[in-house]
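Notes to accompany the following structure.
Complex shown without one protein chain; remaining protein chains in place.
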Amino acid sequence: MNLIRVLLLMFALCPFAAQAQDDPFAGLAGNYEAIRHAVEALAVSGNPNAAATVAALQAGTLFAAPDQSLWIRQGDTLTNARTGVTGTPEGDLRRVRVNNAVRRAIEEATGALTLFAPVPAKRIKAAADLFAQHDAAMLPMLERALAKETDPAVRGAIEQAYAAALLAAGVAPVTDRLAAIDVLRRRGDLDASNLLASLTNQPPQVAAAAARAVAAIARVQRLWALAQGVFYGLSLGSVLLLAAAGLAITFGVMGVINMAHGEMVMLGAYTTFLVQQAIGAYAPALAGAGVVLAVPAAFVVAGAVGIAVERLLIRFLYGRPLETLLATWGLSLALQQAVRSIFGASNRDVTSPGWMSGAAQWGGLTITFNRLYIIVFAALVVAALMAVLRFTPLGLRMRAVTQNRRMAAAMGIRTPWIDALTFGLGSGVAGMAGVALSQIDNVSPNLGQGYIIDSFMVVVFGGVGNLWGTLVSALTLGIVNKFLEPVAGAVLAKIFVLVLLILFIQRKPRGLFPLKGRAVEA
Amino acid sequence: MSRASLTLCLTMVLGGAALLALLNLVVPAGSALHVPTYTVSLFGKYLSYAMLAVAVDLVWGFAGILSLGHAAFFALGGYAMGMYLMRQIGTRGVYGNAILPDFMVFLNWKSLPWYWQGFDHPAFAIVMVLVVPGLLALVFGWLAFRSRVTGVYLSIITQALTYALLLAFFRNDMGFGGNNGLTDFKDMFGIPLHADATRDGLLVATAIFLALELLIARYVVTSRFGKVLIAVRDAESRTRFLGYRPEAYKLFVFVLSAVMAGVGGALYVPQVGIINPSEFSPANSIEAVIWVAVGGRGTLVGAVLGAVLVNLGKTFFTGALPELWLFALGAVFIMVTLVLPGGLLGLARRRAPRAVPAAPAPEPAE
Amino acid sequence: MTDRATLLYLDGVTVSFDGFRALNALSLILEHGEMRAVIGPNGAGKTTMMDVITGKTRPDAGQVVFGADTDLTRLDEPDIAALGIGRKFQKPTVFEPHTVWDNLLLALAGDRRPRFTLWARQSAAERDRIEAILATIRLADHRDRRAGDLSHGQKQWLEIGMLLAQEPQLLLVDEPVAGMTDAETEQTAELLREINRTRSVVVVEHDMAFVRALGVKVTVLHEGSVLSEGSIDHVSADPRVVEVYLGR
Partner (left out) sequence: MASFPKWLRGAALGAAALAAVVLPGAARAEDTIKIGILHSLSGTMAISETTLKDVMLMLIDEQNKKGGLLGKKLEAVVVDPASNWPLFAEKARELLTVDKVAAVFGCWTSVSRKSVLPVFEELDGILFYPVQYEGEESSRNVFYTGAAPNQQAIPAVDYLMGEEGVKRWVLEGTDYVYPRTTNKILEAYLKSKGVAAGDIMINYTPFGFSDWQNEVAKIKKFGSEGKKTAVVSTINGDANVPFYKELGNQGIKATDIPVVAFSVGEEELAGIDTKPLVGHLAAWNYFESIDTPANKAFIKEWHDFTKKPTRTTNDPMEAHYIGFNMWVKAVEKAGTTQPDKVIDAMIGVAVPNLTGGYATMMPNHHITKPVYIGEVQGDGQFNVVWNTPGTVVAQEWSPYLPGSRDLIADWRKPLSCGNFNVKTGKCGGASK
C-alpha cells in the first residue's frame, strides 16, 4: 500500500495541493477521458479517500452505481469511495474499467512521487519515468530531489531527468543547456539521442552540440547493436545446443538415429508443467524454485522413457540405422498423439518464475534473464555431459563400447546395459532441454517437431560423436542465423543457413570436427 | 522382383482403375454396384502416391539411398502442373484477371513474375514437370554423391533440402501463393476438371503412368546397370576397385526417380485440387518411405501395395477413429521395421534372411 | 626415371593418420610379371600400402608410379582399377545378393559407364570368358548360387576370379588364405602361381608356410618402411627381422 504513503508524502510537498476541485470523484463514473482527469485531480485533491480510491481503481475493485455513487468492494463489503462509509447502493453496480491511457495516468501520478520513496531502486525508476516524460513542470520537483539526494546512482538518474526536462523547457541559459546535452550524451542511449534529435529552435551552438551528441551516441549504439546481435546469437545457439546435446549422445556416440528425440524434449517440457502444478497444489511457497526442481524430474522422466525405448525397440535395430530412423519416427508420432490425448491439444501454461523474467540493461545491451539463464544452463549441461563421459566409470565404459563393442564385451562390460544407459542419458539430457524450452516456447504436443531437424543439423555440422563439435556448431549456427535475420528476414535467414549446411556437408561430409578412425557410418 | 508378381500388380492396377472408372461412369448412381466419384478420385490419389512410392523404392531399395526428401520432387512436379492449371483459370478467377492468379491480384502484384511465363502452354508445363524435379535432383545428387555423402548423412541432408523448400514456398513473396498454395482449378487441356468423366480419365491415366513407371523401373533394375546398382548398395567401395563410378550410377537413378516422383505429383494435383507447401513437409517424405517398407523394400511391386494399403488405412482411420490415426501409423512404422523387415512381400515369400543389415536383398530376376 | 622392366614404383611414400605414421618413406620396386610377397607384423603398414596403390588413401609425401609414367597418387580408385590394378580384400567382399555368374559378369573388363551397362546385353565372348574363369576358380558347378551362400573359401576364390575377370596387369592380394583349410591354402597357392604366369602379383600374408610355398621374393615391412628384402630364407635369417617378429 505504498501508493497511500506516496500520496500522503506528496500532500506534504506539493505547493499546488491546496486548491482542491469541487468533486474530483465525479469523473470516475464517466468515460476513460473523464476517469483519466479524475485520477489526475484526485492525486492533487488532498482528499483523504483519494489514495484508497485510486488504489481500488488500479486493482479493479471500484464500482459505480446508476446514481453515479462510487463503491469500493473488499470481499463482500462495499465502501462508498467518497465518504468512506460502508453501505449498500441501489441498482446493480458496474465495474469502473481502466484502459492503458488511465493506467498511464495512474503510473505518472504515482511515478512522479516515488521520486522521494525510501528505496533507491524506486527513486531511480521514478527518475527514469520522469526522463521519459521530460516535462518542464517537473523541474522544481527534480531540483528539490537533487538537493536532498545522496545516493550517487540515483543522483545520476535524476540529473539525466533534470537535463531532459530542462532541454524540453527550452528557456534555460545556453551554458546550462550545453551541460544538459553533455549529460544526455553520456547517457548515450536511443531515448537520449531521440530527445536530442527532437530539439527545435535552439541557439546555433546548442543545436550544433546536440547534433554532435546525436552522432556520438549513434556511433556507440552501433557497437552495442553488434554486441546485442552476439547475445541473441548465443542465446539461440544455446537453445540449439540444448536441443542437440542429447542427440550428440544418442546419434553422435551410439549412432542411433532417434527421430523421437524431439518428443523427449517435449516430455521434459510437460514434466516441468506437472512439477509446477504439483508445487502450486502442495507447496506454493516453492513456486519460484519450480523450474529448478523440474530439471532433475525431467531428466529422470525422459531418461526412463529413453531406457524403456532402447530396451523395447532400438536394441533390436542396432546396425540398421535407417530402420531405426523409421521406427523412432513412428514412435514420435505415437508419443505426440499420446500427449495430445492426455493433456489435450492446447498449449499448457508454464509460468516463468520472477527471477527468470525481465531484463537487465547494461549500457546499450538488453540482457533478458530467461535467455541468460538458458545460456548458463546450456553451458552447465554440456560441461556435466563432458565430465560424465570423461571421468565417470559409466563414461569410460560408454566410450569403450562405442569404440569397440566386441572387445568391450570381452573385457566383461555388459554392453546391452551400457547401451541402455547411454541412450537413457541422451534422452535425459533432451528432457532437461525441455525444461529450458518450456520457458521460451509453447508447451504443446508439437514442441519437439520444431527442433528435431535443427538438432540433427547441429550434430552433423559439428561432426558426429564430438561434443565440442556440437557446441561450436550450435553457437556458430545461432550467431550466423541471428546476424542474417536483420538483413534477410527470419525466413530467408533460416533457408540460407540450411542451404549453407547442405553445401558444407558436401565439402566435409564428416562435419567440422570429424571423429578420427571408426566414425558412425550407415 | 518376379515377373509373375509384376504382371499381377500391373493387371490389378490397370484393371482395377478401369473397373472403378467403368462402375462410376456406366452404372447408374442408384445401383449397389455404383462407385461414387469420391472413391474414384480417392484411388486416383492413392495411385499417384504409389508413383512416389515406386520412385522412393528405386533409390532406397536398389541404390541404398534413403531419401527423406523425395516428397519435394513430388511437390515440385505438382507445382509445375498447378501453375499450368492456375493459368488455365484465366478470367474465371474471382477478380476475373486474365493474366494474374487471384492471390497475386489481392496482394496487388502488378505483373506475372518471369518464372510463371510459359506455364499457360500445356507442352511447356509438361516439360517443366519433368525438368524441374530432375534438375534439382541432378544438382543435389551431383554434389552429394561426388563427395561421397552416404547413409544417414544423406538422409539428413535430403530432409534439410525439403525443409528448406518448405520454408521457401511458405513465403508469399515467392509468388507461389504462400500457405494457400494453388487451388480452385477449373479445367485441364480444355476439359472441365469437375466432370466425373474427367476424374475417371485421370484415374486411368494415373494407372497407366504408374504401369509405365513400374516397367521402366523394372527394366533398369534387372539390366546390368541394375546389377551394378545393387552391388553399389551392398559394397560400394568394392565396386570402385572394380572400376565402376558409384556416383554416376547413383546420380542417374536418383534423377530418374526424381522425375518419376514429379510425374506422380503432376497427376496428384488435378485429382486433389490443391497443391500447397505442406506437401514439402519432411513428414510426407518419411511417410512415403514407410509405404515402401510396408510393401517390401526393393520389390517395386511392394511399393505400390504399401502406398495403397497405408493410405486406405489413413482414409479409414481419419474417418472412423480420428484419435487413433497417429497411433496406428506409428505402430505401422514400428511393427514393419521390427517384425517384418521384408515388408508384406517379404512375408509372402520368405527369401530375404532376417539378418541382412542393409535390408532384405532383392532377389535377382529369373 | 624408371626403366622399362619396372611395373610399380613407390618412392618415399609417407602416410600419417593424425600423428601416427602408417607409412614412413616407403620405397618399393616391382618388376613386370613378378610375384612379390609382403610380410610384416600388425601395423607394419601392409594394408595402408595397398590403399595407397589403389587410390583409397592419398599419401602425404612421395610418389607412386605405375608402368611407364602414370602417377597413381593423382587418380582415384576407378581410374586406377581401369589402368589394370586389381585388389582383393582381407575380408572377402563379393556381391552377396548376386549369383556367382553375375559377380563375374560385373567384374569382366569392359565399359563401366552407366550409359553402356544400361543397355548392355551378355555377349557370347563374355559368356566364354566367364566359363573359363569359373573353371579356373573351380566354381563351375556353383554358377547360379547366390554369392552370399558360398563358403568362406569359395568366396575367396570368387573374389580372385573377379580379379581375373578384370584382366589387370597387377593384382594386389590381401591375406588370401586367412581362415582357409590347408587343402584350400595349397590350391590357392597353386592358383596364384597360375595367375602369375600372365600378370604381376603382390601378396600380403601372415602365413609363413604359405609364403614359403609361393617361393618368391619377400619384402618385410616394419613401422611403415622396408625392413628387409630378398628370398624367404634370406629374410628369415636377417637378425632384425627375427628381432621384430620374436622380440615383441
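First chain written, first letter: the chains are A, B and C, and each begins at residue 1.
Going forward, a contact is a pair of C-beta atoms (placed from the backbone, for glycine too) under 8 Å apart; a residue touches a chain by one contact, two chains touch by 3 or more.
If you're wondering where the values come from, they're calculated on a predicted model, not measured in any experiment.
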Contact list for the unshown chain, restricted to visible chains: A, B
Residue among A:Gln160, A:Thr250 or A:Asn370 touching the omitted chain: A:Asn370
Given B:Tyr115, B:Phe189, B:Tyr219 or B:Phe316, the one touching the chain that is not displayed: B:Phe316
Selected from B:Ile65, B:Met188, B:Leu305 or B:Val336 as touching the chain missing from the view: B:Leu305
Residues from subunit B at the interface with the omitted partner, ascending: 2, 4-5, 8, 12, 35-39, 41-42, 45, 91-98, 102-103, 105-108, 167, 170-172, 178-181, 183-185, 194, 272-274, 276, 278, 305, 308-309, 312-313, 315-316, 318-320, 322-323, 325-326, 344-345, 348-349, 351
In subunit A, positions touching the absent partner: 32, 60, 97, 99-101, 103-104, 107, 190-191, 194, 198, 228, 232, 235-236, 239, 337, 340, 344-352, 357-359, 366, 368-371, 439-444, 446, 450, 482, 485-486, 489-491, 494
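Keep this in mind: only the chains that are shown with their structure count from here on.
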Longest centre-to-centre distance from subunit C, chain (CA-based): A
Core chain by centroid distance, with centroids computed from Cα atoms only: B
Rounded Å distance between subunit A and subunit C, as computed from the means of their C-alpha atoms: 65
Separation of mean Cα positions, subunit B and subunit A [Å, integer]: 44
For subunit A, residues contacting two or more additional chains: none
Of subunit A, residues touching subunit B in the complex: 257, 259, 313, 316-317, 319-327, 329-338, 341, 453, 456-457, 460, 491-492, 494-495, 498-499, 501-503, 505-507, 509, 520-522
Residue numbers on subunit B that touch subunit A, as the complex places them: 66, 68, 140, 143-144, 146-153, 155-157, 159-161, 163-164, 167-168, 170-171, 282, 286, 289-290, 293, 323, 325-327, 329-334, 336-338, 341, 357, 359
Residue ranges of subunit C in contact with subunit B within the complex: 54, 56, 76-78, 81-82, 86-87, 89, 93-99, 102, 105-107, 112-114, 117-120, 148, 162, 166
